[in-house]
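Before any comments, here is the structure.
One protein chain is absent from this view; the other protein chains keep their places.
Entry: subunit A
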Amino acid sequence: MADLKLTDVAKSYGPVDVLKHIDLEIEKGELIVFVGPSGCGKSTLLRMIAGLEKITGGELQIDGQVVNNVPPAQRGIAMVFQSYALYPHMTVRENMSFALKIAGKSKSEIEAAVNRAAKILQLEPYLDRLPKALSGGQRQRVAIGRSIVRDPKVYLFDEPLSNLDAALRVATRIEIAQLKEQMPDSTMIYVTHDQVEAMTLASRIVVLAGGGIAQVGTPLELYERPENTFVAQFIGSPQMNLLGGRIVGTGQQTRVELPEGQGTILSNYPTKESDMGLEVEVGIRPEDMIATDGPDYAYEGEVEIKEALGEVTLLYFKKQKPEHEPVIAKLPGIHTDVRGKRMRMTAEAEKVHLFNNGQSLLYR
């Protein structure tokens, strides 16, 4: 049974549609990450689930019950805000017990819940401090603790790490992953624009773009089998190379001619005979590019810029037309003397993605 179900959910501010046709089922115990570029509506969707934004269309169910008009506090959710949103005039203990006090829980019950959460988050030494006497990471833990004490059905995280510095962000990300392991039954929804957070934390990722869902899937599904060019280029860094091509061989495997690269390449995407001659976009990730000397290559170009990162070397090929994106290859190890050199690149058939009009040929 789905713990949380969105059916054709929509949000509009007057005539402006921010979100439309959102269909999503979230199982109990999942950690779902909403990811997407800024302005894609991911935070709005989270706030609609929380009840802070009105749902203007469709239906939201939590635990089988429609909650469109249920006040936020009775939806069984708890939210961690980007800015922590701690009550500045209350100590850590008071911050964490506020919701329970409002709910009229007994003193001993509150005490027990706060102590349990403080123990999980290692906040015990700070219980009587005010938020201003805590570091950013500690404040974020208090914000998480405030959620834990309420024992909600669904945890909502709104970009919880974006106010932390880089090192602390990694540490806190791992803490959240551990927290999830300690509470396997709790459902979490996590909003971020950072694809590393999404890839490392999520059991499933929801990629949002232009007010709709671009793809839902496990991190590896999104990486290995993107449904469209948006997801293909959004996941992975540097982003996937897209080259114009034409199908010249169909069947279990497909051969594509690449006018831009002056070569051909084989893809494991199956095609029908009727696809012969179809114009496609060929997607190859920079890390899947292989340098070759043989006659069978997909792309030949002159290396314009080289970035040596130690463990890998990034090669930027010279654009053939100004409107093209530069083709990028990420080769393992150190490569010297490649600048200005003409190189031929190819990739394994398994790693070659085919799209037509932005949609993957796999999901037709």
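Observations on the structure shown:
One rule holds in what follows: a contact is a pair of C-beta atoms (placed from the backbone, for glycine too) under 8 Å apart; a residue touches a chain by one contact, two chains touch by 3 or more; residues count from 1.
Note that in this section contacts and distances are computed from a predicted model.
Set against the options "Alpha-glucoside transport system permease protein AglF", "D-alanyl carrier protein", "Heme exporter protein C" or "Sigma-E factor negative regulatory protein", the UniProt name belonging to the omitted chain is "Alpha-glucoside transport system permease protein AglF". Touch with the chain that is not drawn comes from one residue among A:Ile62, A:Ala99 or A:Ala214, which is A:Ala99. Of the listed positions A:Gly29, A:Gly57 or A:Pro72, the one in contact with the omitted chain in the full complex is A:Pro72. Considering the whole complex, the residue from A:Leu52, A:Val170, A:Ile290 or A:Leu314 that touches the absent chain is A:Leu52. Screening A:Ala10, A:Val70 or A:Ala85 against the full complex identifies A:Ala85 as the residue touching the chain left out. Even with one chain removed from view, subunit A keeps its contact list with that chain: residues 50-52, 72-74, 77-79, 81-90, 98-99, 102-103, 146, 150.
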